[in-house]
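The complex is shown incomplete by one protein chain, all other protein chains being positioned as in the whole.
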Amino acid sequence: MKKNNGLISGLVLLSLGLICGLLLALVNELTFDRIEAEELRLKFEAIEEFYDIDDFELEEVVLEDGSIYVLRNQNTSEIEHLVYSLTASGYGDVVEMLVAVNVDLSIEGYTVTYQNESPGIGTKIVGNDFNYNEADDLSTFDSIAGATVSSNAVKAIFNQVADRAADDFGGGLDD
Amino acid sequence: MSDFIAIAFSAFILQNIILTQFLGICPFIGVSTKRSSALGMGFAVIFVMLISSSVTWLLYHHVLVRFEITYLRTIVFILVIAALVQMVETFLKKVSPSLYKALGIYLPLITTNCAILGVAVLNISNEYNFGQMLVYTTFIGLGFLFVIYIFSMMREKLDRAPVPKAFKGAPIALIVAAILAIIFTRFGGLIEWIS
Partner (left out) sequence: MTKKENFLKGIFKENPLFVALLGMCPSLAVTTSVENALGMTIAVIFVLVLSNFIISLIMSNEKLAKLVRPVRIPVYIVVIATLVTVVEMLMHAYLISLYKSLGIFIPLIVVNCIILGRAEAFAADNKPVDSIIDGLGMAVGFGVAIVIVSVFREFLGTGLLTIWGDLQINLNFIFDFLRISPVGMFTQPAGAFISLGFILAIIAAVAAKRQEKQEKQAKEVKANV
């Protein structure tokens, strides 16, 4: 009698598990598409800070640890803007930033999209015009990054952008 | 290799499970009043963490992902952890009564320890491969042990110190933890300065 009870209890647990599994599968079905759409919307929202996406052809080039959003002229297909989504290591966790660059290598703006060293601190630090060609002095980034996000990470990301921006505009991405 | 060193260092200090990620606070405040119990809890946690993280990682990547049922992650993980803790307890009781006497009482408390489930989930969200997962989990566990042990030493002293009545117990423990947290997170600056 005792053994039977144990078995039945196990069966009750199993059937409960099955019911819950089915319920979750149902909720998953219902929310899956919306989740995908929302994730995409977040990405574009960040880019919309700098440019109006509707005016361009948007293409994403996936890199090893980040991506580049290429905005081409709708008529000529020439690259007009590049938005770099790059990561670098900060104090504790990675720092992910978007850096928007124009054809003339001026920086349209930048924003931090992920940082975890100061959990909870907002991630929108949008900057202003900044002509990259004139910026030999990367120390000015210190004042932008401030104490909340590791300035080294921000510098590293800007360096990465500096290293490849000219190439990418000049056709380095056409492959 | 340097990848592993970076992960290990980050797991131990920069992203210390207790002081930076806020996981495992309940045993941290509750069990750290004596050095011996802190040591016992620390080792029990490392042990359970390694086994559970390995098992959940394997289950996630080879079962949940393959059958596209990743939404069952939470439910599967917590059940695996609960079952593992139960098995470890029974196993210890039979195989090594002395070890069971030392660690056994902490095991039931570990099931609801957010650090165990937390690390299992972190290994997935950080997208580690098996090797990285092992390194990360080991050093998270060691970081837990380290912090809880240091803390227990401080608390033993605190118990005899003239603390204002309102602060006795949890409040003063939390404030001391704050100081530890500052020390740990500023280590990040040291590394930046070195590199």
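Going in written order, the chains are labelled A and B, and every chain counts its residues from 1.
Definition applied: contacts are C-beta pairs under 8 Å (C-beta built on N, C-alpha and C of every residue); 3 or more make two chains touch, one makes a residue touch a chain.
Keep in mind that this is a model prediction, so the values were computed, not measured.
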Report summary line: Answer for the absent chain's shown contacts is A, B
Query - Residue among B:Ala11, B:Val31 or B:Ile172 that touches the chain left out of view - result: B:Ile172
Report summary line: Residues of chain A touching the missing chain are 5-6, 8-10, 12-13, 16-17, 20, 23-24, 27-28, 31, 34-35, 38-39, 41-42, 118-121, 147-148
Query - Chain not shown, touching residues in chain B - result: 19-26, 29, 71-75, 78-79, 82, 111-114, 117-118, 121-122, 125, 164-175, 177-179, 181-182, 185
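Here is the rule we go by: only the chains that are shown with their structure count from here on.
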Requested in this report: For chain A and chain B, let me know how many angstrom lie between their CA-based centres, rounded off.
Outcome: 29
Report summary line: chain A partner, complex, touching residues on chain B are 6, 10, 14-15, 20, 69, 71-72, 75, 185, 188-189, 192
Query raised in the report: Okay, in this complex, where on chain A does chain B touch?
Result: 20-21, 24-25, 27-28, 89-93, 117, 150, 152
